[in-house]
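Below is one structure. I have some questions about it.
Only a single protein chain was left out; the remaining protein chains are all shown in position.
Chains: A and B, in written order; residue numbering restarts at 1 for each.
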Amino acid sequence: MGKKKSTVESKRAKYGYMFVAPMLIVFIVFSIYPILYTLYLSFTNFGGFLDPEWVGFDNYRRVLFQDPTFWESLVNTIRIWGINIVIQVGLAFVLIMVFSDLKYKIKGLRVFRILFYLPNLIAAASVALIFRLMLNTDYGLLNTFLLRINLISDSIRWLDGTMLAQISVANIQTWMWFGNSFILFMAAVQAVNKEVIESSVIDGAGRIQMMRHVKLPLIKPILIYVGVTSLIGGLQLFDVPYLITDGRGAPSGSLRTVIVYLFNQAFTYNNFGYASAIAFVLFIIVMIVSGLFVLIMKREDVRNFLDARKRKKAKL
Amino acid sequence: MKKLFAFLSVAVLTFSLAACGGGNELNDDIMDDPDIDYSEETLTIWSFTDELQVQGDVEYFEEQYTAEGKEYEGMEIEYVEIPTADYLTTILPTLRTGSGAPDVFTGELDMLLNFMEGGYLANLEEMMKADEDVDFDETKDDFVDFIWEAGQDTQDETLRSLSWQVTPGGIFFKTDMAEAVWGSESGFPSDNTADDYNQQVSDWVAAEKFDTLQGLIDASEEVKNHDANWRLFPNDDAIRWFSQQSDTPESWLAEDGLINADRLENEEVYMEAVADLYSEDLDDSLTANVGEWSGAWYQGMGKSFDSADGTTFQTMAYSMPTWGLFDVLEPSIELVDDNGDTCVEDDMTDEEYEACEPKGNWGVASGPNSYFWGGTYLNIYQGSELKEPSYDFVKSMLFDTDRMSERAENGDVYARKSIMDEVTADYEGNPVLGGMNHYEFFVDEADKISLDYITNYDRTLDQIMGDAVNDYKQGEVDTKDEAFSDFYQELRSAYPELYRSEGLPYQD
Partner (left out) sequence: MKYNEVASNFGKMTRKERSKQTAVYTSIYVGLGLLVLISVVPFVLVMMNATRTGDAIVRSPLAIFPGDALRANWELLMNRTDIVRGFVNSSFVSITSTFLSAYFGALTAYGFYAYKFKGNKPLFVFIIVFLMVPPQLAFLGFYQFMANLGLVDTFIPLIVPMIANIGTIFFLRQYAEGVIPKTMLESARIDGAKELYIFHKIGVPMLMPGIATMSIFTFIGSWNNYLMARIMLNSPDKFTLPLQIANLRAGNLWVNNQGAIYLGLAITIVPIVLFFIIFSRYLVDSIAAGSVKG
């Protein structure tokens, strides 16, 4: 009986291949092959015009040891991401505290969620242009507004000052993404039985303790998820810094993210081979970040498993 | 099932085969396929400015060539403007792959070398020689030398690119403000009712105030001292054309092909000059701190503009080239009514406003050195399948002398001597400039310009140095040492092969 079933199944296996095949072929042709091709180009001096010439590890040596600009661009990228994620998550925390409070019942969660999520829908290209108009030092809306209400006396160089430009772009990213984080965190909190929270109130837990001991553990997996997806996305930040400046990441290269740098190496300076090496280094960095993430999640699973066993044992 | 697999493997194979056989062959053919039906085709023109559209060149071509009964009847023209910041990064990959490439495209001087290196430019010389309407040698003699030379291929000296215009610049300034500030100085023209008063003032400031970079800084100070809300320049961009203080500027690259130390020495002086002019606090700044192309910058060409906090400022001078006069300045200047009062559009009827005249208070003077700004070259794509209409478009702009004379009224200064002679001779003076003949001025300036210093790297190196200068003036870096090491770092990231390991200013 069992044998018969397995032959039927193995007979059916061909359908499995058949169903997966189109995707697999496309994946190999449009994803795997380009990755390998990029890897190949990274070992050449391809400049876009002449045939690629093999240069061994020269490009990698240059990225890793001789090009401070690459490392600066990486630091810029991480800094912009870092500022953004702290504000974004902080804001989302405050919001879930507000909306999950037991004493003060805040109404309109549904409407607020939608409104906070709106900025996430617009193309980053449009966002860049909107803020480029609004944050212009000389005639931007924000400076005009602040000057007219006498909050400032000189125009602020939102996008022209080194540090400020990074903060501005980080905040633009926050503007785009905090609604998303809020929705995710809120879903996690709501997924839990209300009684759990109510019982902890009876135990006398204050708001901050509740946040720390009840809500935070609930959203921890989501928090890690948000952190890592946003880091992977953040490392590839391009549209806003590219379009909000002159395309090279001025002022002083403070908005030059890794991808902006890579783009310019490839398309402005015609160093295609070198740009490919930068892409690959970034690739490896992302891989390490993702690997760490998987490890953390795994450890979490392991710990949960152990806890469960312990409890079981204790019961016995 | 098997068929599906067979199909898919064939597909993959085709893909990879096609991948190997890439690379498009370029042909030097100047004739189109004889069976081509032009009414089905679209001629695509790419540019980084809108001038061909605004100046009516596209429209003229349509009248002459694509209208009913004409040679390319029914052919569509598509004119595409691409932001300057994106232009090269868009057009170079496009020309390289050839997919979706334009038939005709414009470029500035320093872009041409990129186009030539890639072999993207059709042989204009051969096309001209095949055209019986055009006498090649005569045309060559008629063009300003440096414009013609810039269009010649660096490899074989064939002409592949050409511009109809020369675009030297000067310093445009308000003579009435100049009089208020410097009127009592010796030699300042005394009779402000003289017919050539603006010319006299222009000559005087050119010799006394605008003759050196330091002179411009001193003049800025004098203007501000005269009135706390007056400034010579709207911002320090106005002096960037004088960074080399010579009609024959140092090239970015030295003879040996590496970065030129002399150029950097000049840049250092310029960096200091910018820092002298600029202060973040408007009260201390010798310029009005309004960015080039901002609303206030334009308004300043009129009577005055209000700064963000509501103070009324007046700016005296703008560094601008030929096209700046008609494209930028003229639409923005102060207009006056019969009584000499300033016209304000919102306070008048349309009729009253239309009756207003330019105040005629502008002059134009030569700065510390002659310079050019912009200048649009026309190119035909080597891989275009519409070479004949492409050539005819270029022809309508470069070799159609009737059209050129007519178009000169718009204010462009032409690269063809015969046309400029005619225009200059007939010209009765520009009312904006109080009757001055700006053509004469610009033709003289153009004569002084040499283009030997242009390299492939100018745009990027200008930008990188511009960033360093900006950082220094705004205090983002504290010392010139830092500014220069930033420059060197950028240089080595972009073009490590150009870096020189010793002999450069502030080199560690």
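By definition in this document, a residue touches a chain if its C-beta (ideal position, glycine included) is under 8 Å from a C-beta of that chain, and two chains touch if they have at least 3 such contacts.
Quantities reported herein were computed from a predicted structural model and do not represent experimental measurements.
Asker: Out of A:Glu9, A:Glu53 or A:Asp203, which residue would touch the omitted chain in the full complex?
Answerer: Of these options, the touching residue for the absent chain is A:Glu9.
Asker: Please identify which residue in A:Val86, A:Ile114 or A:Val196 touches the non-displayed chain.
Answerer: The missing chain is touched by A:Ile114.
Asker: Where the complex has a chain not shown, which of B:Thr90, B:Thr212 or B:Ser304 is the residue touching it?
Answerer: Once the missing chain is taken into account, the touching residue is B:Thr90.
Asker: Given that one chain is not shown, which residue among A:Tyr60, A:Tyr269 or A:Phe283 touches it?
Answerer: Going through A:Tyr60, A:Tyr269 or A:Phe283 one by one, A:Phe283 is the residue touching the chain not shown.
Asker: For chain B, which residues reach the chain that was dropped from this view?
Answerer: 15, 18-20, 22-23, 44, 48-50, 78, 80-86, 90, 93-94, 96-97, 99-101, 293-295, 298
Asker: For the chain that got dropped from the picture, name the residues of chain A it touches.
Answerer: 9-10, 12-20, 22-24, 26-27, 30-41, 46, 91, 98, 104, 106, 110, 112-119, 121-126, 128-134, 139-141, 144-145, 148, 175, 179-180, 183-184, 186-188, 222, 225-226, 229, 232, 236, 238-239, 243, 259, 262-263, 266, 272, 275-276, 279, 282-283, 286-287, 290-291, 293-294
The rule is short, and it goes like this: only the chains that are shown with their structure count from here on.
Asker: Rounded to a whole Å, what is the gap between the Cα centroids of chain A and chain B?
Answerer: The computed centroid separation for chain A versus chain B comes out at 41 Å.
Asker: Which chain A residues qualify as touching chain B in the complex?
Answerer: Chain A residues touching chain B: 14, 18, 21-22, 25, 28-29, 48-49, 62, 66-70, 136-139, 143-144, 147, 153-155, 157, 160-162, 246-248, 250-253, 261, 263-265, 267-270.
Asker: In the complex, go through chain B and note every residue touching chain A.
Answerer: Listed in rising order, the residues of chain B that touch chain A are 1, 4-5, 8, 11-12, 15, 85-86, 88-89, 92-93, 96, 117-118, 280-282, 290-291, 294-297, 308-309, 460, 463, 467, 470-471, 474, 476-477, 486, 489-490, 492-496.
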